[in-house]
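Questions regarding the structure given below will be posed in turn.
One chain of protein is taken out of this complex; the other chains stay put.
Right, chain A next:
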Amino acid sequence: MDHILVANNVSKTFGNYTALSNISLKIPTNCIYGLLGPNGAGKTTFIRIINQITYQDQGEILFNGEPLAPKHISVIGYLPEERGLYKSMKVGEQALYLAQLKGLSKNEAKKRLKYWFDRLDIGDWWNKKIQELSKGMAQKVQFIVTVLHKPKLLIFDEPFSGFDPINANIIKDEILQLKENGTSIIFSTHRMESVEELCEHIALIHKSEKILDGKLSEIKKAYKNNIFNVGLQLEQDNEMLLKNLQDKFNILSSSYNEEERQLDFVMKLPSSQTGDVLATLSNHANVNRFEETIPSANDIFIQTVNKKDNDR
C-alpha cells in the first residue's frame, strides 16, 4: 500500500515538556486517517510538524517517500483547530490572498473560488466583511480556503466545531467527496461519533505517545470480547430457565418482561464459537435476538487510555 506520509520515531520537546515521544505512523494514500487523543496528547504538535510550523527534534517524516521539505507546503491543506480570518477584510479578497499564499495564481484562484462559493451556496458573500458573517458562515469560507489549492494531503483539526448539524453534514459530505477524488485526509478529533462515520484508519495518541494504530475495522475486531446480547421468547413462564442458563453460561445481566414473556440477557462466552450455544438456547426457547457487541470507537478510546493510565 502506498503511504502519503510516514513518520519514523518523531520526538519533540518544549523545554522540559515532552510533546511527542518516538511517534511512528504510516498514513495510507487516499484514505481518511483519524488522529485521536485526549486534549494535550500531542496531536496538534504532530500536525504542526507536518505543516512545518514547528520542527521535530528527532526522527524523520517522509512525504510521498521524500523527506518533508518546504516545497510540500503547497500540496498540503490545513484547517487548524484555532482558526479565524481577518475580521475587517472582505471575504473574497481574503480568500484570494490566502489562496495566493498557497501558490495559486490570482486568476486560477478566482476561478476556483467562484466554483466553491457556488457549490456551498455562499456566492453573494464575496464583498462582505468577515465580521458581518456568523461563525458558521465564516467556517464555510475557511473550509473553502483550505481545500482550494487541491492539496494531496488535507489535515482537518476538529473540522466540525462551530458548525450547526446541517452545515456539519454538508462539510462531512464534502470531505467524503474529496476522498473519492483521491485526496488523503488526516482527521484529528476527540469526537468519536464522526470517527466511526469517516475514518478507515486511526491512531490513538496519549500523553505524547502513540498507544494504538491500525485499520479501524481490525482494531474493533481485536477489541471484541465475545459478549453477546440475547433475546428469548418463552412459550410460558419458566422461572427455572434463567437459573439453568446461569449455571451453564456466564450471564452478566438479565431482564424479564412478564407481559411479553421476553427474557433478555447479556452473556460472555469463552470463545467466539457460537454454534453449541445457539443450539442449547434453541432447545429452551425461541431465540429472537443473538448479536455480538462490537466496541465503539469511543469505548476503545476510553478503554485504551484508561488502561494506559493504570499501567503507569
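Remarks
Throughout what follows, a residue touches a chain if its C-beta (ideal position, glycine included) is under 8 Å from a C-beta of that chain, and two chains touch if they have at least 3 such contacts; residues count from 1.
Rule of thumb we're sticking to: contacts and distances are computed from a predicted model.
Only one chain is not pictured, and the protein name UniProt records for it, out of "Sodium:proton antiporter", "NADPH--hemoprotein reductase", "ABC transporter permease" or "ATP synthase gamma chain", is "ABC transporter permease". Annotation: of A:Val6, A:Leu62 or A:Met89, A:Met89 touches the absent chain (contact as defined above).
Across A:Gln142, A:Ser194 or A:Ser208, the residue that sits in touch with the chain not pictured is A:Gln142. If you put the hidden chain back, the residue from A:Ile61, A:Leu98, A:Leu120 or A:Val147 that touches it is A:Leu98. For chain A, the residues in touch with the chain missing from this view are 14-15, 48, 51, 53-54, 73, 76, 78, 80, 82-89, 97-98, 100-102, 142, 145.
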